[in-house]
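With one protein chain held back, the other chains of the complex are shown just where they sit.
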């Protein structure tokens, strides 16, 4: 089962992946290998010539290599992308393999393509992309926005569709990021605009385009079961705990990284209490729900990313614009202000108030790119040969995964099978 | 179900949380926001003025910011508090949400309150609390002692009771810590006294005060099931693996951090073999039990914290006192001895033998604070409006959590329901 079925609307769906998935994976991986061979080289701090250069530049110790400033944060971010986002999405009762496994697949492809796309825009010298630990972090960030979009379409797409989506979303992400950071000279350390706002509205647009009118057929599979919620808590906690690393990973060395980590730690702690308060208020007996996220928009946003990323991303962007506009030398110090907003070179005369305006423009650009890009990519994903599952196969691992036989018979909704009815004593 | 029930003793219990829990959460979070606004500022190393100060103090590189000495250890400690302690307690078959979720809730509140309490005692300057990465670690440590106490009362309290307990325990922790570290000038790097001894005896006293004579009604729920034990192993392993970070996180820079990590690594490895040996010896066929902890005290210590924290904490404290008393310049070197015990300023003439006496006094103070404090807090927790569950609802997520419907029908003790009896062929 799983290969050819008639959907609710009567249209035959071919979800047979045997030739399509290997073809896309191998084609793209070959492209990556060739492009890496042609374009990618080591950053000076990761290159075998660093010893010599270090002596020239009078750097006294190996410990000043950027690796030691950023590698611990990088690993935390890496865990967030693969374990955090992967397990966050395991709450669906029959979609654990898809959640963790597809996230693993598209993220692994996405970071390669992001290294190239971001490399061409940001670390391209003499025809070569020079990569160091900061590039790895940025690639993970970029893929984070795809993980966010994945939350909206979770359970409704084939792995081939996801790989196609990743190719386009990473490309658009890099363009949007270039416009914001380089052209508008916007500051977006935690990624409110480039990651959350862009990723969430992109995903919401795609899921709107892919709207399935008869999806309630598989409504029973959209719930969680006891252990699937515990797996989802692993993801939730890793995203929560490592967020200080996410926000400080590419901040400036020294006090800036330190400050970003402290701020994130404190804000996240306070969010837990607020979330619990509202989760309890919204349930009629005041019981808590897990995970604490729900969508009321009816645009088939599986994981509720509107509340989780879209709104917070917008709020973060707006607060950032206001804070920038209100920044004074009194609070930051002269040196501090310059280094916080990088008011150097072409931007040495930019005033905080003007910076606030550019930050606001950054939000608008991100929204526009996300909605327009999401609409186009959503349309592309409707191409029939990409193998999307029929409505009744959504939220079900069995279509694309070899599911252990035993577990099917113990599956919880099989337990409701009237054939296995309780015997009256 | 779950909102109003008659307990074994005939007293009606109201566990309806809809107004109480949001009220407490929001009240306390508002208080936190106000207090943080008034009191909390960045430590000089996390402040935007650091660049300027760095130049004055002739610090050559950003890498000498305390952030780089302690942040990796901080993140490990953070994982121990939220994933380690949270999942450690998931061994109960129907209390996984309560274990992970309540731990998440009170720890997130506790670290905010701890930043303030410990800040007033230890990093208060010109009317402001200055926070940096070391404060974050200390806040996590303080909350660690609440996690330990939680182990004793696991499954028997409402979230409101837990938030009240956290408020008081964090307060007492900070006072006790101040007496030990500042007044007695005691060394307690791994927290034997301030964290383990204090936390465990506090929790044991509270659970004694909350004693429920008819608790065996829910005895069947106090066991584990196969997968709940595997979730508990995630917690166990993270606590075990990251303990070297816990013990070295706030040691002095350099050799002291290095040494603390090595010592902890070696001791923990040897403990595994000893634990397995005794676990096997105590079972009649030599089978191993998981998790490896059990209580024989009959004071309703759910998670067996007497063996896990109380005894080891005491032993650690005593060994620390003896080692301090026996420390010599021969082993530590003159510089090493001064830096290990901080024999400077007012304490420059204190001898190792005298230090041993003060360490012993520290153990006594911790014990007294724990027992007296635990008795008072236990009495407060008996107030009827805090929403404690009836005896037959203990160790059961369903009272305070929205539990997925499907999973109830698959719940293991439902399987034993005589109505679903096997059909004779």
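Letters are used for the chains, namely A and B, taken in the order the chains are written, and counting of residues starts over at 1 for each.
Rule of thumb we're sticking to: a residue touches a chain if its C-beta (ideal position, glycine included) is under 8 Å from a C-beta of that chain, and two chains touch if they have at least 3 such contacts.
As the structure is a prediction and not an experimental result, all values here were calculated from the model.
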Among A:104, A:120, A:178 or A:347, choose the residue that contacts the chain missing from this document, as touch is defined above.
-> A:104
For the chain left off this view, which of B:241, B:311 or B:375 is in contact with it?
-> B:241
Residue among B:60, B:214 or B:353 touching the omitted chain | B:60
Which residue, B:29, B:43, B:76 or B:134, contacts the hidden chain when the whole complex is considered?
-> B:76
Identify the residue among A:68, A:120 or A:347 that touches the chain left out of the display.
-> A:68
Extract the touching residues of chain A with respect to the undisplayed chain.
-> 2-3, 16-22, 25-26, 28-29, 32-33, 36, 40, 42-43, 45-52, 54, 60-63, 65-68, 71-72, 75, 78-79, 82-83, 86-87, 90, 96-97, 100-101, 104-105, 108-109, 111-112, 115, 131-133, 136, 159, 227, 231, 234, 400-407, 409-411, 417-421, 423
In the full complex, chain B touches the hidden chain through residues 60-61, 63-64, 68-69, 72-73, 76, 93, 223-227, 229-230, 233-234, 237-238, 240-242, 244-245, 253-259, 261-262, 265-266, 268-270, 272-274, 276-278, 280-281, 283-290, 331-333, 335-337, 339-340, 410, 412-413, 415-416, 422-425
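What we mean here is this: only the chains that are shown with their structure count from here on.
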When centres are defined as mean Cα positions, the distance from chain A to chain B in whole Å is 32
